[in-house]
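As you look at this complex, bear in mind that one protein chain is not there, while each of the others sits in place.
Let's turn to chain A:
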């Protein structure tokens, strides 16, 4: 792409272009680069600053030159954060919860979406509407009632309760997106399979799911990130006396409060870095898929 292979065409076009336009484009190009670099700095600085601060002492952090590099690169704060902030424990909890909730969201969501998109039966429209209506309801309406419901079934303060609630809250978007997606797939392959004696369920698992892979990947990424970053539901369903069950977002919010009391600021920044680094690594590796997955939700 970068090799200049079309000298035969460009000179003609250059002559057509007015010269003044070219100059203003150059100036504008300069200004636009400055803006882009500024926004890059704005985006990166808080994160870099967090990493740097995890190596500093309190005097360095609150001293006269808070933007300077640390004087000594020690991992002391990282060790303290790992031991006292229980960040490792929260990370493990979150991985477990999100693995189960995303798996069941995708399994149950795609099953419902498939049936709703491919089978005609009484009540199809009603069930679809029931699922999709959930898209327009903010989660705050049912906060008190949800707490009661989860308490009534005895799942308050358990990961099972959180997983079930995540699955339920992820259904509207997952069903909405996948129903539309299954409708775009050709019907002929499934029909041929059924003709050959393939059952309904087997057609779904062995033929339709592999065909729907691009859509499934996008929406899986969407759900993983959404559930990983969820804050309201964990603080509502995993109360303070169940700290061993806490999830990462809860832990982070709590650390920022307790760091103030203990005045271990480097420890706070180290804990924060530990929460950011896994996401950063996953993001750098899968950034294209993540961007597609997250924007897919809005585009449709």
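Keep this in mind: a residue touches a chain if its C-beta (ideal position, glycine included) is under 8 Å from a C-beta of that chain, and two chains touch if they have at least 3 such contacts; residues count from 1.
Operating definition for what follows: contacts and distances are computed from a predicted model.
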Absent chain [UniProt protein name; select from "NADH-quinone oxidoreductase subunit L", "Sugar ABC transporter permease", "3-phenylpropionate/cinnamic acid dioxygenase small subunit" or "ATP-binding cassette subfamily B protein"]: "Sugar ABC transporter permease"
Among A:169, A:182 or A:246, the residue in touch with the chain that has been omitted: A:169
Which of A:81, A:97, A:146 or A:238 contacts the chain that the document leaves out: A:146
Residue of A:40, A:71, A:187 or A:206 in touch with the missing chain, whole complex considered: A:40
Chain A residues touching the omitted chain (full complex): 4-6, 9-10, 13, 16-18, 21, 24-25, 28-29, 32-33, 35-36, 39-40, 42-47, 49-50, 53, 61-67, 108-109, 111-112, 114-115, 119-121, 127, 130-131, 134, 136-138, 140-151, 153, 164-165, 167-169, 171-172, 175, 199-201, 204, 225, 228-229, 231-232, 236, 248-249, 252-253, 255-256, 268-269, 272, 275-276, 279-280, 283-284, 287, 290-291, 294-295, 298-299
